[in-house]
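Note that this complex is displayed minus one protein chain, with the remaining chains in position.
Showing chain A:
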């Protein structure tokens, strides 16, 4: 218990600005159960577990006493499990001690509950059901929740042994987890997430060369389904578009540089908004950066043609240019052909974190890219990144953070009813998990960092924050209400917007401009690069 409870801090406290903090001291209260809504001290865990088992056997074997319990007794708030269990047990002061706690693990013919990852409904609903039904359900529920928590503990232990280099112990833990998985509902909740993490860990141990990178076509398909299944990418696109639209106000020649074109789904809305802006549309140039496509097919150009068709139909003068590069730091500013008279917007949706891996031969890719962005003198730089810290030096820290982050993300995905979009979206997320857990060095590209770190980094590179206006916030809120799930929340902090699930922010959107500091080398550099061409 001790090793991990100091590492994990209750996620709800640290990140978002408007969510309330529970005010618990992290070292005393078990962090995992705190995430589920239960307050239990770490040192009490074993005792509470034993008492729950006792309560269980008592309930199973004394149905008539229990029905009296259901009607007359007063029960305390179950979030404080220790005292709740004690109060329940004290009602049965005449019960004999059961020395064999395995009595209740008889196979019960009840369909497994749809246990939400951190749901506390199972234990709380004791007093509401028919006694017999209730016995069966509490048995299953206790097993489920017990196994879920046990899985998490085992995952932590396995991660630690991987970090230590103890491959044999890690391997045995993986086997144990895989057998435990068979007893847990893997369709949703903790079982499903744990399954992916177990798979990633075993890949890391046994076949690290089997890299997680897929072909660009595969990645595009996964990305597209992720776009449809949940609102994160839509939120990113619409928020960035709103900021870009406002920054382009009053300019007649505008140039947007997209760091990852994919299917270009972000741009129809911007083109339409520019077409309708008071004063008429500007001349829009779009430069889309993307990986080179196999088979000699020019996918960037195809997307450009589609966008051009849309722009033509709404009477917006449009020009497209595609830049094929497998890594962003391969792109040189002269390839973008920026005209000094046009207003430039740089748009990066979940691309900057891929540059954080350091390489002795290439210097620091992130600094290279940030400096050439600055040299373009953009009117606005829109940055959308995952709100999590998956770039910590220690493997265990990354693993823990990823476990919480992706559990929350899978939870939010449960609300999606579109198939096959949902399953393919899960594959998209699984790829990310694989990269965070299995890969190291340059191949680990999913190096997510939270907004505070990006703020520091961008401030250090000569950018200052541009506040996203209230229009962006309103639009984001409206967009979320269109999704049937009620758990999404948009928050504003220091002019940046974050979208999260149940007060855990998952994705952040921010806008930046070059700061007003006189940087003598900046403007001349831009004009020099243009004349070289």
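Note that in this section a contact is a pair of C-beta atoms (placed from the backbone, for glycine too) under 8 Å apart; a residue touches a chain by one contact, two chains touch by 3 or more; residues count from 1.
Just so we're on the same page, contacts and distances are computed from a predicted model.
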"F-box domain-containing protein", "ABERRANT GROWTH AND DEATH 2, ARF-GAP domain 2", "Vacuolar protein sorting-associated protein 45" or "Proteasome subunit beta" - which is the UniProt name of the missing chain: "F-box domain-containing protein"
Among A:275, A:335 or A:427, the residue in touch with the chain that has been omitted: A:275
Hidden partner chain, touching residue among A:30, A:160, A:421 or A:446: A:421
Among A:197, A:238 or A:259, residue touching the chain not depicted: A:238
Options A:41, A:306, A:321 or A:453, residue touching the unrepresented chain: A:306
In chain A, positions touching the absent partner: 224-225, 227-228, 234, 238, 241, 263-265, 268-269, 271-273, 275-276, 302, 306-307, 309-310, 313-315, 418, 421, 471, 474-475, 477-479, 481-484
